[in-house]
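Step one of this worksheet: look at the structure below.
One protein chain omitted, others in place.
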């Protein structure tokens, strides 16, 4: 308890020093709001020359589901002045890696032979209870 | 075996070329050491104008547990000249996404309506055997 109070005090003391906001550009499917205020996230945050892109999802790890995910990512990229050429890192989360490997050609077509660093892991579930695939990206724009 | 020896030789040869260290600023709860030498990690690494923030954890995915995680992150941010406004990416790992969704308002209050790109996944366990929630962040400072 004492610790918590000291921590709270220190927090206030440090917060009192001037902190400068950064310039972020947000992009979301729902243009006017530019973020999902219900779940509390943004599809794309642009800061400096970097795009942080939230996971795009699909309900099935099928050619259709995979295409849906990468089309959503493609749209997230092109809407922010980038293409898959700009992608430097991919993190793929799925409940079924075997299916993802089976239909990887669908994913690979989007990269047009120019691949990023990538890590794939199989997890137990995603945000939506029926989602089975989620892919997030980091992309760099020219400086 | 041969491969390993060639690899070891190449490693040495390449290591021999001058490599320049980067300037990192570390921050950890335990001020004097500035890192956890037992587990081998640092709570916050500042490099260039970026803060890489290790996962903060809680034992329960309850309003109290979630508040504990985000207070720890808030402290990690403010101690390094940032606030949640500086957060551009959130990765949330939990053993119970349903509970996290149920109490998301507690998390959202910390962002004050200004959300980052975010990906949530449900995993089977975390570093501490009894932890159920871990959240890591990337924050940018003004250049």
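As written, the chains take the letters A and B, and residue 1 is the first residue of each chain.
Note that in this section contacts are C-beta pairs under 8 Å (C-beta built on N, C-alpha and C of every residue); 3 or more make two chains touch, one makes a residue touch a chain.
Since this is a predicted model, take the numbers as computed values, not measurements.
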{"item": "Residue among A:36, A:60 or A:74 touching the omitted chain", "value": "A:74"}
{"item": "Sole contact to the chain not displayed, among A:20, A:104 or A:129", "value": "A:104"}
{"item": "Residues of chain B in contact with the chain not shown", "value": "7, 10-11, 14-15, 17, 19-24, 35-37, 39-45, 47-48, 50, 52-55, 91, 93, 123-127, 129, 134, 136"}
{"item": "Residues of chain A (touch criterion as defined above) contacting the omitted chain", "value": "49, 71, 74-75, 78-79, 81-83, 85-86, 88-90, 97-98, 101, 104, 107-108, 111, 113, 115-124, 138, 140-143"}
